[in-house]
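A single protein chain has been omitted from the complex, and every remaining protein chain is retained in its original position.
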Amino acid sequence: MALIINEEQQMLKTSAAEFLQEKAPVAALRKLRDEKNRQGYDQALWQQMAAMGWASLVIPEQYGGLDFGYVGLGQLFEEMGRTLTASPMVSTSLVGAHAILLAGNATQKERLLPAIGAGELIVTLAIDERRQHRPAKTAMSAVKQDNGYVLNGKKVFVLDGQVANQLIVVARTAGKAGDEAGLTMFLVDAKAQGIEVNHQQMMDSRNAATISFENVKAAEVLGQVDQGFGVLTQVLDIACIGISAEMLGTMCEAFERTVQYLKERKQFGVPIGSFQALQHRAALMYGEIEICKSMVIKALQAIDQGKPDLSRVASMTKAKIGETIRLVTNEAIQMFGGIGMTDDEEIGFFMKRARVAQVTFGDYNYHLDRYARLLGF
Amino acid sequence: MALIINEEQQMLKTSAAEFLQEKAPVAALRKLRDEKNRQGYDQALWQQMAAMGWASLVIPEQYGGLDFGYVGLGQLFEEMGRTLTASPMVSTSLVGAHAILLAGNATQKERLLPAIGAGELIVTLAIDERRQHRPAKTAMSAVKQDNGYVLNGKKVFVLDGQVANQLIVVARTAGKAGDEAGLTMFLVDAKAQGIEVNHQQMMDSRNAATISFENVKAAEVLGQVDQGFGVLTQVLDIACIGISAEMLGTMCEAFERTVQYLKERKQFGVPIGSFQALQHRAALMYGEIEICKSMVIKALQAIDQGKPDLSRVASMTKAKIGETIRLVTNEAIQMFGGIGMTDDEEIGFFMKRARVAQVTFGDYNYHLDRYARLLGF
Amino acid sequence: METITQQDLDVFRAETRAWLEANCPESIRQTPKSMEDVFWGGSNPHYKSEDQKQWFERMRDRGWTTPMWPKAYGGGGLSKQQNKVLLEEMTRLNCQTPLFSFGISMLGPALLKFGNEAQKKEHLTAISRGEVWWCQGYSEPGAGSDLAGLQTRAEDMGDHYLVSGQKVWTSYAENADMIFCLVRTNPDAKKHTGISFLLIDMQSEGVSTRPIQLISGKSVFCETFFDNVKVPKENLVGELNAGWSIAKYLLTHERSMIGGVGDVRKEKPLFQLAIDAVGRDNGKLDDPVLRADIARWMIDQEGLMWTIERTTDEAKAGQPIGAKSSFFKYYYTEQNKLKYELLMALNGTEAATWGDTYDEGKLARDFCRTKGNSIEGGTSEIQLNIISKHILGLG
Partner (left out) sequence: METITQQDLDVFRAETRAWLEANCPESIRQTPKSMEDVFWGGSNPHYKSEDQKQWFERMRDRGWTTPMWPKAYGGGGLSKQQNKVLLEEMTRLNCQTPLFSFGISMLGPALLKFGNEAQKKEHLTAISRGEVWWCQGYSEPGAGSDLAGLQTRAEDMGDHYLVSGQKVWTSYAENADMIFCLVRTNPDAKKHTGISFLLIDMQSEGVSTRPIQLISGKSVFCETFFDNVKVPKENLVGELNAGWSIAKYLLTHERSMIGGVGDVRKEKPLFQLAIDAVGRDNGKLDDPVLRADIARWMIDQEGLMWTIERTTDEAKAGQPIGAKSSFFKYYYTEQNKLKYELLMALNGTEAATWGDTYDEGKLARDFCRTKGNSIEGGTSEIQLNIISKHILGLG
């Protein structure tokens, strides 16, 4: 398959870019932040995005979706990455919907997917329990009781957890922390008794939640009991690739703004972009970004094609993108100099978003290790 | 203790520099190489060095040595590093003598140390068994028989092994590969029956040997049976620091030659040292070398002072020096450009020596790991 | 002056120790938590406590706010050796500095070297006595690394200068009584030769300030605007159009200060923080890449500390430091940035949390703040230029 996007995908990308630059530029994120918006995104904007079909882009037609494929979704994420647009696209359209699609039974799919596509339902995955993303180390207990289970434990860094309607909670029904077997996904109403949601503002001005579960009754299993890890892995692989597409957009925009600044900013009577040391550093970044672009489109295609080595591709992509966005946003601040350190200038928002995205669904070290593990070394 | 050398040490350094630049410049190494000298060094030169007391510099006075201390010896190594002088200083005066001094009994010391100091005896440590330096993984077997032991196995990368008179062989008298306990050092005559020495030319134009032992009778233990690891560790720590001093000299010389070349070589009508990208890379190297200088003198002082954390200091020094010499010699070739790729130009000799020194007594990764282990993480 | 004997010094030490023990209040004998807890002086002084006030006043009355300045200007008149003894004894008791100000650390040295008698008398005395809070007006929006490209104009109006322009990064300008500025007095001259060093009263008509919000949040930095501000002619320091040499003198001073600043408080070593956060596996930190990164950082950090130690020893032995301070500035700030990269990594998602106040999400904010380390006080690029030119002789 050619490593380029087709005309339809290009049209989607172009229209998304126009829409976002008008409706959700970086200034919109600043406004959300300064207004101390606890929802984490602009509800009206989200409704418009859903109305355009963004929330249902990869949902199959039988559930009211567009079935447009992940390469298309990636273009949206890339453009949202450029404008740093906050929305439930990651939590709900990328992760939540996908978990339901892969693990849900017919009833669950029919009940939830159309509502997600319509932008009416926020469904998020509650998985991390400590600072580091380690799915297999999930310890939260789910004990069988009557017709269902009882959940006890704590989840952290639940994306959009402060506004989610439904939580997909990963808990342990068997085995011990570290075992891949014994994990089960539960669909839990966010308002269920025993759930306490603590809002947590993140450095990228988005929000996440810490959610504690005290004797929460969970009647609805998503997928197979004890066998959740397999589906979870697929969900997380796709999540990594989706967020990598977003990060690609963010790094490209940060880099382009930096190059522009190098051309405009004068010191010693010349543009600072005429200094060879900065030129070479810019050229190095250019190269790394080219590599990232190739990885992202290859990875998106791998989802659409159902490639068997998706996990390896997802991990290498998330790892490489994570390190490159670190480099690019750090260099951006340094090259913008003093002005880059001010909140008035937007470049800092890119670095902050980069930092949160880097640790979402596993950081560089995690994915580098996973990549090697998957290859068997 | 002030991190500077004293007047006596400075005098030794200065006279060594003069001597080596006259008697053993890089051209001398080239000559040894082109003549396919299998001894690996110039015998007449070695006699002169011994006559000046270099071989006995750190040997106590009671054994005919100068007892001048390791800071002083480090100055010699630094200057030998600058001229890439090949000699048995590492194998015999640094490692062999030290092993005897720390582990030997009075008879052994009296028999061997004066001869080493006089430049009459080459004593080398035979420890590595595979590509990687892993002392605790020593597997070579020493089985008790009659009044002594019988050695079977193979040692690689034995420095000056092709000309050594005595071998200090590390072998396993108990336990299994990986155990620190159960190692014993043996003093073995290099001509003993069952020993086969295979000369191996190294990329730095020096020589080492692969030595196989087939039912070799070893009657003489150096130190305690089964308890060799402790002394061995001390010997290797000092070896690491000594060779780090040599590597420091090598990197300083390579760097100074590179900076000089940057000033002389013109392209586009200007010295290439006027290009900012090269300037910054040179400035970065300068900084790393400054750090290395401090580590080497600190480490040498630590030997003289008998500091308890010598192992940690030795590993951090060898690690940092190893990475920096890699950087400096790689950059040297790149900055010399095409001319640096030719054998006519001497800069390549520095890179080649660097590569061998990097892996001698443990490479970067080994010492980085060891450093962390010693700190408990 | 310098023929002071060891015996004299011993006497001085004994007296000083006794005086400090008698006069330094208990609550002052601890390292301040931050620069906020230090006494800054000024026309509207803020004391954290009665003890702080007493300590300041006692020290001021001995001239020990500025121990080595001449007594005539409110200083202590101490010799270098005596000053060393005083500092040692203060360190022994862990006494806080009685007065911190840019007047002491920056303007003072400039006035001592370049000021006329009247200026010294007036300003040095006020600085010693903590009566005036000074801030620094060097950088401009268009003049950062290229400081000499500054555009703030001071026009000679006969009996005064008329100043217009804008300064940035004027720390504490909101609190300051006075500002020492670099201004352009000859727009036609080559850029380094048309600059003068001017003292300006912040209360003057036409001066205004605006605080700067950083990516880490609130900061002490301000923008300072000059809109046709009248400045008396006697406020010119040094010769007209010769301000650049004063600036260079002070910049070198500033760089060596920044390079030398270490961590004030004892911290847990980085590897220990990592073990706490990440845990062990088989005795080793449960993230081999992070483990190697931390080991590398610690080795470099210890190497840097040893290099500072070595350079100090070399300086004592008479070897000039030269441009080496640029290396320290570079390496120290890059290491500090890297340290916060590692702290972010080992704290994972927890490190990415923010909040409304600085203390909520302190790590993320501190991390953001460190990005400025390699920009302020001369960028890393400028330091590398200096090393390359002045140490390596490339150019």
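For clarity, chains are labelled A, B and C in written order, and residue numbers in each chain start from 1.
By definition in this document, a residue touches a chain if its C-beta (ideal position, glycine included) is under 8 Å from a C-beta of that chain, and two chains touch if they have at least 3 such contacts.
In this text the structure is predicted, and so the values were computed from the model without any measurement.
Contacts of the undisplayed chain with the visible chains, over the whole complex, involve A, B, C. Here one chain is not drawn; of A:Ile100, A:Met203 or A:Ile297, the residue touching it is A:Ile297. In the complete complex, the hidden chain is touched by one of A:Ala2, A:Ala44 or A:Ala106, namely A:Ala2.
The omitted chain makes contact with subunit A at the following residues, 2-4, 259, 262-263, 271, 273-274, 276, 278-280, 282-284, 286-287, 290-295, 297-298, 316, 319-320, 368-369, 371-373, 375-377. Residues of subunit C that touch the chain left out of view are 282, 288-289, 291-292.
The missing chain lies against subunit B, touching residues 36, 128, 130-133, 156-157, 200-205, 208, 266-269, 275, 277-278, 326, 330, 333-334, 337-344, 348, 351-352, 355-356, 359-360, 363-365, 368-369.
The rule is short, and it goes like this: only the chains that are shown with their structure count from here on.
Separating the CA-averaged centres of subunit A and subunit C is a span of 42 Å.
A separation of 52 Å divides the Cα centre of subunit A from that of subunit B. Spacing of subunit B relative to subunit C, judged by their CA centroids, is 45 angstrom. Shared interface positions of subunit B, i.e. residues touching 2 or more other chains, are given as 276, 279-280. Residue positions 381, 384 of subunit C each touch two or more of the other chains.
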